[in-house]
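Every protein chain but one is kept in place in this view of the complex.
For chain A:
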Amino acid sequence: MASDEKKLPQTPSQTVGPFFSYGLASEQYGFSELSSIAGREIAEEDEPGEHIKLVGIIYDGQGAPVSDALVEVWQADSQGRFAHPTDGRQKNTPFTGFGRCGTRTDPKNRFTFATVKPGAVGDGEAPHINLIIFMRGLLSHAYTRVYFSDEETANAADPVLQSVPADRRDTLIATREESSAGVVYRFDIHMQGDQETVFFDV
């Protein structure tokens, strides 16, 4: 067993810059030289669970939509299981729970993910989606969490959400909208200002 003593300093973070499209989201941006390891479609049609879209706009401190951001999703499946060996529960679907979307290809600079609503991972936890945000001008990536507006009871018991000052919790709640096109959760992100989204020191 290795010593638990730290020996090496972390490599510093740098901004993703403005030109990540062909490296990290090639297919979304129309490049064919390199396949994408992940994209906007996280759940296949036959994946069990409620199929949803997660949609949002990232606003900068001047209220302008950010057109050169990259959003990553990491989430559990509809039964609250992660596709990762540390989660000892066996999964039987190809759902990876990982998605990526850049904000430049949509005319309104929205990010959009087609996925399933995750189940609660552990006792007392509310269902949530983990987001990681990258952009030019962001020297270290930012972590946030998406909770769901129709999970009021679970949200009220979630230790992470409850650790957030009450007047800022709303920034982490996605709003459920139902239409003939399906279920959409709307989750806008404000990098700064009165509505600044809660970012976590993970």
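The rule we apply is simple: contacts are C-beta pairs under 8 Å (C-beta built on N, C-alpha and C of every residue); 3 or more make two chains touch, one makes a residue touch a chain; residues count from 1.
Quick note on the criterion: contacts and distances are computed from a predicted model.
Chemist: UniProt name of the unshown chain, from "Glutaredoxin", "Protocatechuate 3,4-dioxygenase subunit beta", "ABC transporter permease" or "Aspartyl/glutamyl-tRNA(Asn/Gln) amidotransferase subunit C"?
Modeler: Result for the unshown chain: "Protocatechuate 3,4-dioxygenase subunit beta".
Chemist: Given that one chain is not shown, which residue among A:142, A:157 or A:184 touches it?
Modeler: Reading the full complex, the residue touching the unseen chain is A:142.
Chemist: Go through chain A and note every residue touching the omitted chain.
Modeler: 1-24, 26, 29, 31, 33-34, 37-38, 60-62, 66, 68, 72, 74, 76, 82-89, 96-98, 104, 121-122, 125, 128, 130, 132, 134-143, 145, 159-160, 163-165, 168, 191-192, 196-202
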